[in-house]
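Shown here: the complex without one of its protein chains, the others still in place.
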Amino acid sequence: MEGLLNAAVVMANFVIVPATAYGAQLALGALGVTLIFGILRFSNFAHGDTMAFGAAITILGVWALQGAGVSLFPVPTAILALPFGILATALLLLATDRGVYRFYRRQKANPIILVIVSIGVMFIMNGLVRFVIGTEEIRFDDGARFLVDVRGFREATGLAEGLAIRTAQVTTFLTAIVFVAALFWFLNRTRTGKSMRAFSDNEDLALLSGIDPERVVRVTWVIAAALAATAGVLYGLDKSFWPTTYFQLLLPIFAAAVVGGLGSPLGAIAGGFLVAFSEISVTYAFRRALGHLLPPDWMPAGLVQLLSTDYKFAVSFVILVIVLLFKPTGLFRGTSS
Amino acid sequence: MSRAGLRTPTLFILVAGLIAITGFAQSWNVALTIVNMGLVSAIVALGLNMQWGYAGLFNIGVMGFLAVGGLTVVLVAMPPVTEAWAAGGAAALAGLAIGVAALVGAVLLRRRLPPGPLRGAGTAAILLAGYVLGRAVFIPGADAIERVNPAGTGFLGGFGLPVILAWPLAGALAAGAAWVIARIALGLRADYLAIATLGIAEIIIAILKHEDWLTRGVKNVVGIPRPVPFEVELLRDPAFVARMQGWGLDPVSAASILVKLAYAALFVVVLALLMWMAEKALNSPWGRMMRAIRDNEVAAEAMGKDVTRRHLQIFVLGAAVMGIAGAMMTTLDGQLTPGSYQPLRFTFLVWVMVIVGGSGSNWGAVLGGFLIWWLWVMVEPIGLWLLGVLTTPLPEGSALKAHLLGSAQHMRLITMGLILLLVLRFAPRGLIPER
Partner (left out) sequence: MSATPPGARLAGAHLLGERMTGGYGASDILHECTIEARPGEIAVIVGPNGAGKSTAMKAVFGMLRLRGGRVTIGGDEITRLSPQDRVARGMAFVPQTHNIFPSMTVEENLEMGAFLRRDDIRPTMEQVYALFPILQEKRRQAAGELSGGQRQQVAVGRALMTQPRILMLDEPTAGVSPIVMDELFDRIIEIARTGLTILMVEQNARQALEIADRGYVLVQGRNAYSDTGAALLANPEVRRSFLGG
């Protein structure tokens, strides 16, 4: 019995807790991608760098707040600075839409042209982030390190294995829940939110119903900015901030959005957690957990790890390919076909 | 000649002029370095133009095919490490063979069985068993290889063949990789192909970075044999030194320039050959059909054209060209540095080249390759100068000034993005539009 408990604690410590936090980050990122796809009908390759921008501005806010002696301890100061990050990101995205995307929308350009345009935007945002904050790795998690720490857990439970839950992970999860709840409330209960869904469903009929497409687009960019900045900050809190990592997040985020069905918010969330749990459990070495379950002489020699963590991107990729091959509209039917 | 006919040569002369100015203002060494990488960039852009320009295929995994080319150079040209082969070569290869056998077995099984839960479970079981078994055999072998003189080798090495051989072979390997990707992702929506190629490229780079037994990973493979003599070899030859001095040249820089010219000559031959073939293909019935498919896929399909098959052909061909260019790039560097493959530089910059040059136009791709590479290199010094001028009013030692000057390197990305957006907006057909 105790072996089982210990194994469960190991799994919780190394798989469930980190994957939940990571899944929440991916879900927020994928929500942004899927909303932009649903309303503006293109895959936004600048989304990763939008996340980096939001995180960078938030970090500047954190430094300013720290300088002024403002603190929210044990909660990281970043949560207090996040509104600034969201605001700046929203302004940036609205300006980008006005200066770049709107032209192609009026031309009714082929969506693939918009994808290439988003690559140009990605370059600029990437440069902008480096310009603003440099290329060094930045740690800005100044909250209490642990909510539950290994030793405390061991002493409280008497188990051999310990469980650590970092404040950043809990912050991530709670913030994501608040944002997702607010988003769904907005999409399902408010007039503007419903008009966005209507526009996503059937653009022409939305126009016939008097829905202002430009307003829908503007609201979409603001929401995408909020989601991207939040996802970027939470990822940076959990790991660390490094401008280049955000581009690499594009792959798992797109995988999550496509797996869930591009255009489907619920699918994006499910996809985010699916990708995160797959990535972490496939690259996790189960040896330690098995050690509590198997008799010593049954123990396998290796780490019992399916894939080295160096290849975690391959997991998102494989999930993506399987879904594309067998169910191209995603698990939750998206607007794409 | 018509005005349109004059446009292409004029633009090429202008770009040549830009490089010449660099030669006069900085040094001919720098200018020739730009020319050499410009030649390689032109070939990469040519490959991407085949995929995107001829056929409208959205490949953002260019970096992956370049890396396959780089890997081929190591496999072909590096001398074999015999102790490593003895230590674990057989085991590592056997492990890989088991994996491949499982893949083949799974494919065969899928062909035999009717669709259903049995087929799915069977496929998964064979793949998983092959993976676990293959890994169990492979890992001890790879570890043994990596333990052999890790500081010096720690990898299998290559076949010790002339490096030039790697170029066509790189094309073949990249084509093979492209074929696999195309079988999976072609026929899906354009942005799905994009995401799939992005994923493949990241995986290929991960393999290069982490499979030390194959590539030494981030320890890099250095000292790759060269197709041209080393500068020091030239300098060791008294006759060469005497002749250069006789011409009033500094022997050291003359040797360096001569070597670069030799590379350039090789590259020009490859570019000319590929360009000739690309132009032939583009203007053949095959090329016309390809463009017809791109412009109206539905109509082409209705006329009985096998669109997916045509797309597969062009995707594989374009990737082959990229593979060749990747091999040339690594040959030019003389080393394989897996950590240096960055998507912005090796994938998206190539996109800028093709779009700026003119989608669908081979000459445009070549021009874009040279022009954008020149800009990529020169934006930093130009940006530094510009920021220097702009920050003159700021006091010496001001933090803002230091930050701005330190950020000059990031101007590169911003400039490339701006150029891409401006061209897309105001000259969407590029500098040399498709005829």
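Each chain carries a letter (A and B) given by its place in the written order, and its residues are counted from 1.
We adopt the following convention: a residue touches a chain if its C-beta (ideal position, glycine included) is under 8 Å from a C-beta of that chain, and two chains touch if they have at least 3 such contacts.
Small disclaimer: the values here were computed from a predicted structure and weren't measured.
Trainee: When the whole complex is taken into account, which chains on show are touched by the absent chain?
Mentor: Every shown chain touched by the left-out chain: A.
Trainee: Please pick, from A:Met1, A:Ala68 or A:Leu208, the residue that touches the omitted chain in the full complex.
Mentor: The one listed residue touching the chain not shown is A:Leu208.
Trainee: Which one touches the absent chain: A:Lys194, A:Lys239 or A:Arg287?
Mentor: Counting the whole complex, the residue in contact with the absent chain is A:Lys194.
Trainee: Touching the absent chain: which residues on chain A qualify?
Mentor: 191, 194-195, 197-198, 200-202, 204-211
Just so we're on the same page, only the chains that are shown with their structure count from here on.
Trainee: Hey, which residues of chain B end up touching chain A in the complex?
Mentor: The touching residues are 56, 58, 60, 131, 136, 139, 184-185, 188-192, 194-196, 198-200, 202-203, 206, 209-210, 342-344, 348, 351-352, 355, 406-407, 409-418, 420-421, 424-425, 428.
Trainee: Mind pulling up the chain A residues that touch chain B in the complex?
Mentor: Residue positions touching the partner: 42-43, 45, 100, 103, 111-113, 115-117, 119-128, 130-131, 134, 244, 247-248, 250-251, 254-255, 258, 302, 306, 308, 310-311, 313-314, 316-317, 320-321, 324-325, 328, 336.
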